[in-house]
Each structure stands twice: as structure tokens, then as C-alpha cells.
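Just one protein chain is left out here, and the rest sit where they should.
Chain nomenclature is as follows: A and B, assigned in order of appearance, with residue numbering initiated at 1 for each chain independently.
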Amino acid sequence: MQLIECPWCGPREEVEFHYGGQAHVPYPDNPAEVSDEEWAHYVFFRDNTKGRFAERWNHTAGCRRWFNAIRDTATYRFERVYRLDGPKPVTP
Amino acid sequence: MTSTFRATDGGRIDRSATVDFTFDGQVYTGHPGDTLASALLAAGRHQIATSIKLGRPRGIAAAWAEDPGGLVQIEEPFPEPMLLATTVELHEGLAAHGLPGQGRLAEVPDSARYDAVHHHVDVLVVGAGPAGLAAALTAARAGARVALVDEQSEAGGSLLGGTDRLDDAPALEWVTAAVAELAGHPDVLHLQRTTAFGSYDDGFVLALERRTDHLGTAAPKHISRQRVWRLRARSIVVATGAHERPVVFADNDRPGIMLAGAARTFLHHYGVLPGREAVVFTTNDSAYDAALDLHRAGVRVQAVVDARPEGSPRRREECERAGIRVLPGAVVTGTRGVERVTHALVAPFADGDVGAGSAIACDLLLVSGGWNPAVHLFSQARGRLRYDEALGAFLPGEELDGLSVTGAAAGVFDLAGCLADGRRVARAALTAQTIDPAGVDRLPTAPEPVVPTAPLVLWRVPDTSGAEGSTSFVDLQRDATVADIARAVGAGLRSIEHIKRYTTIGTAHDQGKTSGVLTSGITAELLGIPVQATGTTTFRPPYTPVAFAALAGRDRGRLFDPERVTSLHDWHVAAGAVFEDVGQWKRPRYYPRPGEDMEAAVLRECAAARTGVGILDGSTLGKIDVQGPDAAVLLDRLYTNMMSSLKVGSVRYGVMCGVDGMVIDDGTVLRLAEDRFLVLTTTGGAAKILDWMEEWAQTEWPDLRVHCTSVTEQWNTFPVVGPRSRDVIGAVFPQVDVSNEAFPFMAWRDTTLDGVPVRLARISFSGELAFEVYVSPWYGVAVWQRLLEAGHRYGITPYGTETMHVLRAEKGYPIIGQDTDGTVTPQDLGMEWAISKKKADFVGKRSFARRANQDPLRKQLVGLLPVDRRTVLPEGSQIVELHADGQLPPPPVPMLGHVTSSYRSAELARPFALALVKGGRSRIGDTVHVPVNGTLVPVEVTGSVLVDPEGARRDG
């Protein structure tokens, strides 16, 4: 049972959280103006990184806040968590 | 039977009392403190069962969880399969029999309780041997929160099976004092009979405590029999000791062949002599202790057979002083005997070659091939192992954050070293946690360790029996031999993981505790590669088997899955409701009257709602309070409809889509104020839609000034439905003008009832005139009763979800998740009217323009009327089309779609269905077919609204 560090509540068991997929995939500014292909990329396509991955988590059983995390998809290790208004950390 | 193999003194058993038990139908007597194995050995019984594949007699070969031979089935007090005789504590009335590798589950429910407890500590110590006790004492004295768990019935570990001394006194006196000291620390949790069976992420360890198993029928019923401890530790100290490793030779599986250390444990821990005439076969010094101790206890030790060319000069001298013959440079090449070993075949051994041998009579053959540190928990925590050439064993090969290994598990085998090392790792753990380890932590003085003669790493004795390794057993539980490994290697397998699966070695009850490293060694030999290159198979939890009942814990029966109920639940029960599960909710499905089945009850309830008045407990609907200056903006972006134009006091139906344009939920929205809305979701969508709204508000549009709060349980919701609903509402709420003019369809009004706030809304999920009554659940029962009283004269009829479904389906109202499946757009549902043309964007809008969503052959929601006016089409049925000649197309028959909802209609006096059908709206009027029980039922495709398509009834 892994612990995930909620930026607000502190470390909690992973079952208190829901996964929200890749982070930093903004809703297109003007969907009407993007091509079908660009739109399909927004709707359906996500990176499938092995290693450090920026992703969204929600502390559903706690404060219900969304936050971002850098997690290693090979080891499951959370390297850091950061708030939504923070920039994507530069990872080596 | 009497215990003729009981030593005259010694052991941790209570000789003043006896315990009667039954094994294989025969009554035996043992003592409190015995295990089933020790009591059987005391009676001279070694054989437990026959082997799983070959039917060879097998007996007790070790003293604890590593035993590959002594599987038993417990019959009394409660049937339980696949336990080891060596770990079953004896209690009065125990009945068991030997198992050939497979057991039988109980046929009656287990009435024992099982539970789980979460516990947090600074330092978790696994194993209460000398290293573990030293670590636990060090941590406890520093004031740390400590848990010490150990799988045996009492602390001491290896000290229980030996004659060690500390501070010039028996070492167990120190153990007793240490346990007493730990008990004096309020923040120390010390658990015996507790096996740490898995180590996971972030200091999480699962341990199984056997709380009352040893009490047998005397176990109190209100105490859990077993408990899973969910331990969360900042530091873990693994002090789990080592398992003795056998040497493989021909016919090494006979009862009476036992690990040398196990025999010593049976003697010292249980006061049992495992035989009368022993041969000891070893590759290292440790087995000499067994030879000498058994000799002193009266066992005739025929010979110590030492595979090392020179043996151990010092230990040889000790033996010869005691009159024990030592044969250095010799091995056991085979055995004789059937149900018990009778002879060991001993031969000279030099440079890997075996000379001519001779037979030595014995009823006990003790074997030691060295020691395998129990690195299971370290390895489960993804610790890398390294092969130690000198020990012939795998040791922890790296430092892990928060987990350290000490004592024999780390390759430290002398008592003084274990004590010092236990203290060292505990201090390091404390320091890492910034807990000051300074303080009193005196440890007892152990005798100066004697440097042993180097062991010989010997996996197997060359098979001179002619059986070519086919009786040289590596994994006794799987009847897997050296020949099987050779066959695997011969078949081209190289990976130890593949060899494990090919030979099944290590897959049985003991998970390879004695066979795993042997397999690595023998495989490396056969492949001619270093053992390090072969490695080990992956260590996976659980370390020892754990019953499913223990893992289930208290999540059984009523507590298996929460049942959510509304404040009306007791009323529904009293009214005789038949319930259905809707997610976790228990909802009344229908209220049968005496003699009614579901069909009759639902037809009656439907008729009441269509012709008189019905009432439903709709309180499970999800409700979300949306507040803030930008509340309307958020709803405009999430609903396909325009919500910002909704007037305060009005209600609008809305549809929500995912970004892919597929419908995810629907419901009504009440505008309470300019900056406040009440959003109603489906029962199943409540949590999901709140999360969805929060997701967008928090992650995409944090600039919006809006807050969403769940109020699902803040309001009871009672739809009062039917042409007489206005009469009922008007009677209960006389201050409300319920006329159509004053209170139109899709409007809401606040009022009070005896001072209690009530909200009324003209919302209809049936097409009939209807009012929804919203009130705090504090008063829910009282208001429901008032509605019933007022409706009595109109025959007000409580109805359940089944009637609700029929009424809504007759009107073509889809249920999201039943008539849709995540691939259905609002257009597919015929709901273009609910899609705003004015809004520049909303979630899902852009996807409507995707080509796939413009396809005229998309599945669309339509109605189906079985032509025979009798058949109720099973939901989920496929829809097919016949050729012009009336024949089915050749297989595979194209599927046009499927039935999503299907009911018998009181109103239509015939069954009907809703269905998703390819190009469905263009097929209205066509006849298609639905296979039902092997018959093709012709059905007419219709529009989805079958009752009151003009909507004339909603105003009464």
C-alpha cells in the first residue's frame, strides 16, 4: 500500500486517491478552430512514458483537491507533488 | 500412544499436563507447548503422508515453516487444509490427518471472526531472535514507537532450539528479561504467533497474528481468530534468521531424514528425540552441535559424515571425545528404508568423485548443507540479492531506505555478532529518523565466538544409484528432482524463472524455502555458469500461506459492501418493499401486495401513477449545490444546454457529455438565485459528476468563482406523480398556489410545512403531472406520511424503481448507463433540442463535428413493439434483419443493435422496448427481428416516445 503525498493533507494511502491521467494537457483555447486531427489528439492521445511522468491526481477521500505529481512509471515512485498553479518541474 | 521418544528432561513443554489429540484416526498424547509435529515425533511417528505424484512416504523434515514434508488437514475444531504439522500448536481435541499435497476446504461456513488493525511505528522489528530482540530493545529504550513481531509461540528464535548462554546464564533467561522490559514500554507492541508475510511500499508490512488458533475449542468466539496487522513503519528491521539447506542425494526423501538444526530444535524446544540411531551428514560445522546434543540426550550417533576433505578438526576432536565417529571426506549417497529410513549409504568423496560405499544402520539421518538467510521481506521490498560464494547462499546485496537486515538473515551466524548487529541496525534506523539512540542499551555478553572451519558448498551428491537423479529430490512437495532440473536445462531453459515453472519447483505450499537456492545451485552447475548469474526466483508475498478468510477480515456479510439507505428505509421495509441494488443504494423496486408478483405489482403501480397518484422515494438522486458569481458560466461550459438563461424559480433538463461528445449524465437544474443552482444528477452519477465538475473547475478554469458542494443527503426527494398529484400537493401545502398558471411546469417554489422549509418543483420523469417535494431528511418520514395521508382519498400508491423505469421508458426518457453505454451522443438519443446552438463551446461540442459522429448509420434510440403483443424482449437482446425472402443472412449475421430497456406497459396494454439501432430513426415503421430463446420475434421499430407523444398530460 503505497503512500501518496497530498500537497494539502500530507501522506495518505493510495486508495484515497484517483488517477487523473497526464498533466499539462490544456483544453484547447478555441476548439472550433482546431482540425479534427488536432482535436482527436487532445481527446484520445496521451504520452505513454516509461520513467518520469507528469500526471494528475485527486485526493478523493480527503480534501477533494486535484494536484500534479511527477511519478516514475517504472518504479511507481512519486518523485514530487505540486499544486496545479505551479509550473511543470524541470526533470533531469 | 505414549511418548516413547520424549527426552527425559528439557524443552519448553509443560510436562505436568497432557493433551490428547487424534492423527489419522489414532489417539495420541502430547504436552502443552508441543506442536503437532513434535508430539507425533515424541510418539515415534515420522511419516505424515505420501507424496503428491509418486506416492512416496514423507515425514517431518524440519521444525517450522520451512518443512516440506508435514502437510496436514485439520478436521477438528474446524476443517482447514494445508497446514504444517510443525506450525500447528497442540490443543485438546485437535484432530488431523496427513495430506498428500492437496487438502479440502470446509463445507460449512467458517464462524470464526477475522479482523485487521492498522498500526504505525517508528521501528518495526521482524523476528524475536537475538538480533531482533537486541534491535527492539535498542529502539524501545530510545523512546521510539516499536513493533516486534515473531511467528513462534514465544520469543527467542534460534535460542529456543539451542543451549546458548548469555551473561553466564541460559540465554532464554535474557530473552525472558528482554520481553518483560519491552512490555514495560507503553509504545512497544510485541506480538508472538505473528508472521510478517509481506513487505510493500513505504514501510508497509502485513503480518498475520494467530490469536486463538492454539486455544482450539476453548477459543472465545468474540475474539478474532486471526488478525491481519497493517503495519506502517518508518524503519523496518528484518531479523528473520536463516533456513537450513539440505544436500540432495538419492532417496533423500524418506521419513526420518531431517535437517540437523531441526533435530536440535525438536530436542531443546520440545524435549523430543527424533530417533534412536542417527547419522549426521554435513558440509559445515553447525550440524556438529546437533550430533553432540543428541548424543548427550541419549541418541546413538553412528557417524558424522562430513563432505569436507578434512572435516572440522576442532569439532572432530569434540566428537571423538564423546565417542562419536567422524568420517571426513565422505558423503551420504543414498538411503534404504520404506516408511522410515533404515540405512544411510556412506561413501568417500574427493574432488567431486564418489568412491565405494557402505551402509550404516540408522532411524534418523540428519542433513546440513549450510544456511540460507531468510531474505524474503528484503527481496519483496525490491532489495537486490548477492550470491555469497563462501556461504553458498544469497544475502542482501544493497542498502535499502527504511529497511535493514540483521542477524542470520544478513549472514551473521554467531550469537555475539547477532546481538551487536541488531543493536547497530536499530541505532542506524533511529539516527536516520533523528531519534537519539543514546541511552542505556547494555546487551548481554555472549561467549567469544569460535571461528568455524569454512563450509563446503555442496548442492547434491552425484547419483551413484543408477536412478540418474530421478530419486534425488530437490522439492519434496512437488516431487521434483535433479532429473527434472536436468530435463529443463536439456530442453533449453536457462532462466531460473522458466526452470521454476517447467519443474514446478518452489510453487508448492512452502514456496521453495528449502528448494529455491538448491535449484539455483544445481541449475548453475548443469549450465556451467556462476550461481550469481542464475540468481533466484522472485520472492513474492505471502511468506507463508494466509487464509482468504483472514484477508477478507470483517468485510463479510453485512459489512462486505456498504448499503446506503435513505431516511425512508425503515418505512420501505415496513411497507414490504422488495429492494434492488442501485450502486451501493438499497432502493425499493416495488411494493407487492399479498399475492402479487413483480409484474402484477408494477402494472398496478404504473396504473396508479397514470390515472391517480403515485409517490416515489427519489432521494438517492445526486444533488450538487453550485454557488458563486460564475456558477452559470461553469454550468454553461459543462451542459450541452444553456443554463445561464435559466430564470430564478425555474428548472431545466440538461445533458452532460465528455470531451468525446458522449453522454455521461443527465438531470435537472434548479436556479435558486443568480449565483446559485441546484444540480440533480442520476443516482449512480452523483459522485462522478461532482468529481467531474470539480475537475474542470479546479484544473481547467481555476479563474471561475464557483464552488460545488454535494448535498445528496441534505435533501429527500419525493416525486408525487399522476393526474391527482396537484390535489395532494395542494392539500399538504395550502399556502402554495399549485395552479398551472401560478406554478407552471419546470418551475420550483419554496414553502414551509409547520415551519420546516420545503421546496416543490414541477418536474416529471413520467410525462404525468408531477411535483417533486424536497425536504431535509430530518423531517423526511414526517413529510412522506403527510403526503400519504393527504393522498389516501386518491388512492396514493407508493411505487418503486421498476415502475419508475416503465413510466419513463413509455415516454422515451433514457437512463444514462442503461440506454447508453458511453458511445452514445445526445443526437443518437434524439436530443438535438437539448443542445445549445448559441453557445460558442461546451464540453463535447467540438466532438459532435467529428466525422464518426455524423454517420447516419450510428446507433440511435428508438422504440420497439413486439408484433405478437406478448413477448417481453430480454434486455440486451440483439436485433437482426431478415432478407427479403424471410431468411436470416448467412453467419455472421449482422447485428443492428440491441435492446436497452424492455417492460410490460399497463398503458399500452402490451410489452415494449427501447433499443439502440443502426440508423434507427430511418427505420421507423420497419419490422426487424429479435432472437428470443431460439425464436425470431418480429418487432416494429417506432419512435422512442410511446405514451402521450404530444406531452398533453404534464399539466394535468
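Everything that follows uses one rule, which is that contacts are C-beta pairs under 8 Å (C-beta built on N, C-alpha and C of every residue); 3 or more make two chains touch, one makes a residue touch a chain.
Everything that follows uses one rule, which is that contacts and distances are computed from a predicted model.
Asks: Quick one: find the hidden chain's UniProt protein name among "Nickel import system permease protein NikB", "Sarcosine oxidase subunit gamma", "Ubiquinol-cytochrome c reductase iron-sulfur subunit" or "NADH-quinone oxidoreductase subunit C".
Replies: Going by UniProt, the chain not displayed is called "Sarcosine oxidase subunit gamma".
Asks: Among B:141, B:232 or B:427, which one is in touch with the chain left out?
Replies: Spelled out, the listed residue whose C-beta touches the missing chain is B:232.
Asks: Which is it among A:18, A:41 or A:64 that touches the chain not included here?
Replies: The one listed residue touching the chain not shown is A:64.
Asks: Consider the whole complex, including the chain that is not shown, and state which of B:707, B:839 or B:910 touches that chain.
Replies: Answering carefully, the residue with contact to the hidden chain is B:707.
Asks: For the chain left out of this view, which of B:563, B:737 or B:832 touches it?
Replies: Checking the options B:563, B:737 or B:832, the one contacting the hidden chain is B:563.
Asks: Just one of B:95, B:117 or B:467 touches the chain that is missing; which is it?
Replies: In the complete complex, the chain left out is touched by residue B:117.
Asks: List the subunit B residues touching the unshown chain?
Replies: So the residues of subunit B touching the missing chain come out as 113, 115-120, 145, 187, 220-224, 230, 232, 554-555, 558-559, 561-567, 569-570, 585, 620, 625, 627-628, 705, 707, 709-715, 753-757, 776-783, 786.
Asks: Considering the whole complex rather than only what is displayed, give the residues of subunit A touching the chain that is not shown.
Replies: 1, 8-10, 12-13, 15-16, 61-65
In this section, only the chains that are shown with their structure count from here on.
Asks: Subunit A to subunit B: how many Å between their CA centres?
Replies: Here subunit A and subunit B have centroids separated by 27 Å.
Asks: Which residues of subunit A touch subunit B in their complex?
Replies: Within the complex, subunit A contacts subunit B at residues 1-3, 11, 18, 20, 26-28, 30-32, 34, 36, 39-40, 42-44, 56, 58, 60, 64-66, 76, 84-85.
Asks: Could you list, by residue number, the parts of subunit B that touch subunit A in their complex?
Replies: 200-202, 204, 230, 659-660, 691, 694-695, 698-700, 702, 840-841, 845-847, 849-851
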